[in-house]
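Please read the structure below before turning to the comments.
The block that comes next holds subunit A.
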Amino acid sequence: MYHRFDAIIVGAGGAGLMAAAQFASEGDVAVVSKLYPTRSHTGAAQGGISAALGNLEEDHWIWHMFDTVKGGDYLVDQDAAEVLSREAIDAVYELEHMGLPFNRTPDGKIDQRRFGGHTRNYGESAVRRACYAADRTGHMILQTLYQQGIKNQVRYFNEVMMVDLLMTEDGVCNGIVGLDIQSGEIHIFHAKAVLLATGGFGRVFKVTSNALALTGDACAILFRRGLPLEDMEFFQFHPTGINKLGILLSEACRGEGGILRNGKGERFMERYAPNLLDLAPRDMISRSIHQEIRAGNGVDGQDYLHLDLTHLPEEVIEEKLPDITDFVRTYMGLNPVTDLVPIQPTAHYAMGGIPTDVEGRVTIDQDNTVVPGLYAAGEVACVSVHGANRLGTNSLVDLVVFGRRAGKHMLDFMKQNDHQPLDPEPDYRARAEIDTLMTNETEENGADIRDELQEHMMDDAGVFRTAEGLQRLQSKLGELKDRYSRVGVRDKGKTFNMDLMEILELGYLIDVSEAVVAGALAREESRGGHFREDFPDRDDVNWLRHTLAYKTSGGIEMGSKPVVITRFEPKERTY
Partner candidate 1 sequence: MQVQFRIERFNPDQDTKPWFGEYTVDVEPTDRVLDALNLIKWRQDGTLTFRRSCAHGVCGSDAMRINGRNRLACKELVRDYGSKITIEPMLGFRVIKDLVVDMEDFFASYRTLQPYLVNDEPPGVGRERLQTPEEREIFDDTTKCIMCGACTTACPITWTNEDFLGPAAIVNAHRFIYDSRDHGANERLDVLNSKSGVWRCRTIFNCTEACPRGIEVTRAIEQIKRTLLTGE
Partner candidate 2 sequence: MVSSYRGYRAPQGMLSWALHRLTGLGVLLFLFLHIIDIFLVGYGPELFDDLLFIYHHPAFVVGQIALIASVYYHAANGIRIILVDFWSNGYKYERQLFYGAMTVFFIAFIPTATIMIMALLDEL
């Protein structure tokens, strides 16, 4: 089936829906999403969204910018960080005006709380900057934005999965190909502008806070088309995932006063970040936890530690962290009011992704050459405001600030440009891929490949990395790719073929993993979320630059791009 719109937004998480909200009544826009919008993973975000409102204590956007840059281990593009922290304030008010039910201060303003890495006066002490709605801030953002879409009569194509991107020969984006999961039909969406907002790819790792649907689809699709992925080696491990399950216990737990303890009951963060303690940035804490475990300080010699909330008043736990309390009760049978909670770092957030400029336009090289008509925003994109490590709450800020900018820019773009003609058979690649999967013998089971992929990625591309491990992983990926070519879909039907969807996603996971490993191997230094045991120090001389990974017929080629530095010169990062 053929559809023609001015603009197509792929992904209905916070980024996609914030972009859609910019069109209000103007322009013919459709949102294509493989899940019902309200199922998007933005809804899982718990803790908060930062903006220097200063509702409770003095705060300035420039402090927020500094924290972002420092938190990102100086790999942040500072022009983008400036946009982020300045516009965060406006974006949060815009969300409030749309109806988002933030928690309130006694005088009726938006309440704010502490979060990891957010400080006053360039690192002096923790500051209350995270605006929140209990521990379901992301849920409220997602609901509020979806509701705006209903108000504005946005066209939604739910349960339609993007399987290919359409470009002209001159490299102008003119649409996407989607698979309607319910009917099994292929749809061609012809558009002047396309925004990719498909979220992260945490499912490349075994223990992750990410949804089963977060498989890096758009990253992989672009990668296959020869477009680059930026800084893929930087993946954030969140310190407090529920042991084994990976379900996230928000940093808000520590923002409200929670403490991490090792098996001996020690508050070990005193040794690693004497100033910010348990509210140091995530990369540092996750590494510290692993170091404790390696030193034999895990609980009962095992590979987990404890999050201690027992000293907090019961009302704080029940009222400010109700969902988290519920998770701990449901999945562990423990009561956080009286029990220590077993935790373990969990794969959480992709700092890297599709390179874009501050307008959300996708760029393809070190000169930031843009692909006309192609935009990306949210976790899938790399602006880069998170650099080597994202600060807590900055992702939600990223979604709304850059989702908004991308939406606005697209609106202008589509007014000034026409639809570019499509190829005669624009969906042939997608059809060929799906036909192969549907007709393949089922020699290999996709589930086996996925399990092995996730296990090996966790072991060799997790918190600690070495050249040796990464090389081993690279050859493993080669093997898995080969086996993937022999995977067949077991469900041969057309209606709601979940099996086909999962196998397509597996293909994306493998490609994205390749980019992660290539970046990790290339970057011979340790910075933020990327820690090489064989190169344990940050190396600003050689590596104060972004990596770009390109897929070519001869394998993956690495390029690079300078970091934009405007206000803050790189310094050593201590907390």
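Assume a residue touches a chain if its C-beta (ideal position, glycine included) is under 8 Å from a C-beta of that chain, and two chains touch if they have at least 3 such contacts; residues count from 1.
Selection criteria: all candidates are chains of the complex that A comes from, given by their letters.
Quick caveat: nothing in here was measured; it's all calculated off a predicted structure.
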Options 1 or 2 - which one, within this complex, touches subunit A: 1
Subunit A residues within the candidate 1 interface of the complex: 35-36, 38-41, 43-44, 89-90, 93, 96-99, 101-111, 133-134, 136, 139-140, 143, 147-148, 150-151, 182, 211-213, 245, 247, 323, 326-327, 330-331, 442, 445-447, 489-491, 493-499
